[in-house]
Structure formats: C-alpha cells, structure tokens
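Provided herewith is a single structure, encoded as structure tokens, for subsequent inquiry.
Let's look at subunit A:
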Amino acid sequence: MSDISALSTEPSFLDEVIDATSGGDRLRSCLQCGTCGGSCPNGSDMDHTPRALFALIAAGEREEVLSADAPWFCVSCYACTVRCPRKIPITDLMYTLKRIAAREHFAKKQDAVALAENFNRFILRYGRSFEFGIASRFYLTRKLGSIFSLGPLGIRMMRHGRLSLTPSKIENLAQLHAILDKARELGGES
Partner candidate 1 sequence: MSEPVFEPRIVGFFCNWCSYRAADLAGSARLKHAPNMRIIRVMCSGRVDIEFILKALAGGADGVLVAGCHPGECHYVEQNYKTIRRVAMLKHALKPLGIDPNRVRLQWASAAEGPQVAAAIDEFVDELRELGPLNWTGQWAGRGEECREAVDKIAAEHKEAMEVMP
Partner candidate 2 sequence: MAEKVGVYICHCGSNIGGVVDCPEVAKWARENLEDVVVSRDYKFMCSALGQDLIKDDIAKEGLTRVVVGACSPHLHEKTFRNASKAGGLNPYLMQMTNLREHVSWVTADKAAATGKSKSLISGAVHRVVHQEALAPMPVPVNDHTLVVGAGIAGIQAALEIADAGYHVYLLEREPSIGGHMAKFDKTFPTLDCSACILAPKMSDIDQHENIELLTYSELESLSGYVGNFKANIRKRPRMVVEPDCTGCGLCIEKCPKRVVDTEFEAGIGYRKAIYRPFPQAVPKIPVIDVENCTYFVRGKCKACEKFCPTGAVDFKQVEEVREVDVGNVILATGWKPFDARRVSQYGYGRMANVFTSLEFERMCNSAGPTDGKIVMRDGVTEPKSVAIVHCVGSRDENYNPYCSGVCCMAALKFGHLVLEKTDAEVTSFYIDLRTNQKGYEEFYARLLDEGMNFVRGKVAEITDAARYPGEEGKIILQAEDTLLGRQRRHPVDMVILMGALEPRDDSKELGIKVGVSCSMDGWFTERHPKLDPVATMTDGIFVAGSCQGPKDIPASVAQGAAAAARVVGMINRKSVMVEPVVASINDEKCSGCRICNTLCPYGAITFDVQKSLSGIETALCKGCGTCVSGCPANAISGAHFSNAQIEAELDGILFEIQQGAATGEGAPLAEKGGRHE
C-alpha cells in the first residue's frame, strides 16, 4: 500500500513530515549523499541512518519510519545539520519524527520517550527540571534492573553536593501553564 500512497496524489508521508517542520521542505532536495549518516555519533547503532530514513519517507514507508529507533537515538548534536550539503534541518526533522511516533504510540518501547515524558511531567509540575526526581522515577519505571548499578553514582553525586533532593519551583506556574495550554491548543498537540 505504501508504494501506492507514494504514487497517488494524496498528501504523501513526505508532505506530512515537511509540513510539520519549519524549513522542512529542504528535505525534497536530499541527494542521499549520507553526510548525515556519516556524521552521526550514534550512526553505527541506528537501525536506519538518517539518510535511509529520508529515502523511506520519500517512499511512503510510514510505519517503518515511525517505528524506527533512529530518531530516538538522535542526541541533537546538530553535526548533520551543520554539514548537510543541502542545508536540510535534519535534527529538527528527527524531532518531528519523534513527535509523530510518540503521538501515534509507535515508540512505546523507546526509553527515550519515557525519559522525555518524565522530564516534561516534572517541568509541568515545577516549571524547572528536577534531575533527582526524573532520574529516580525514570529508573523506577523503566530500568529497575540497572537502578542498583546507579546507586553508587547517585551517592557519589550526593557526596559531592551535586544532587539536590528538593525540586525548585517557579512562582508563576499558572502563567507558564496558561502559555503552554495555549501553545498546545494552537499547535493541535494532544
């Protein structure tokens, strides 16, 4: 079906991705040179390199792209974006793919999603991130196994006064929420 969708005049997956990314239309000019795949610090561990993802997007392979782990392994180092000979905002496109995948629950198995969700939950509650909370909650919910290996580190961090156990909270949380709610409404974010 995917090839059909690529050929039909319906807005393709490519259009969908481009519309969801500021400056995303540069993606049409991709020449598949692989600069992104070669530049990516995690390139060797991704199931598809960014370049391959772009080819799959153009081919309309929606499911395969959205279930890929590559976007979640993007560390936002922007090496690809700076080097791309076609000036494609690759990092931003990875964010777009993350958002679509998360929205449509393609990425439940990704730890990165949980981390992001966690992080944002704390931001909503305090207006600031709370490393200890995020880390502990994250490990409790996702990586129970490895939490013990992390214990000593946590303790060392605490000993060096680098782990505050009390979150700091902004005063005008209501204002922040008002802004974020409006943004979500305007951006059609669930």
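Per the selection procedure, all candidates are chains of the complex that A comes from, given by their letters.
Criterion: contacts are C-beta pairs under 8 Å (C-beta built on N, C-alpha and C of every residue); 3 or more make two chains touch, one makes a residue touch a chain; residues count from 1.
These numbers were taken from a predicted model, which means no experiment stands behind them.
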Touch assignment for subunit A within the complex, options 1 or 2: 2
Residues of subunit A that touch candidate 2 when the two form their complex: 31-40, 43-44, 48-49, 51-52, 79, 83, 85-87
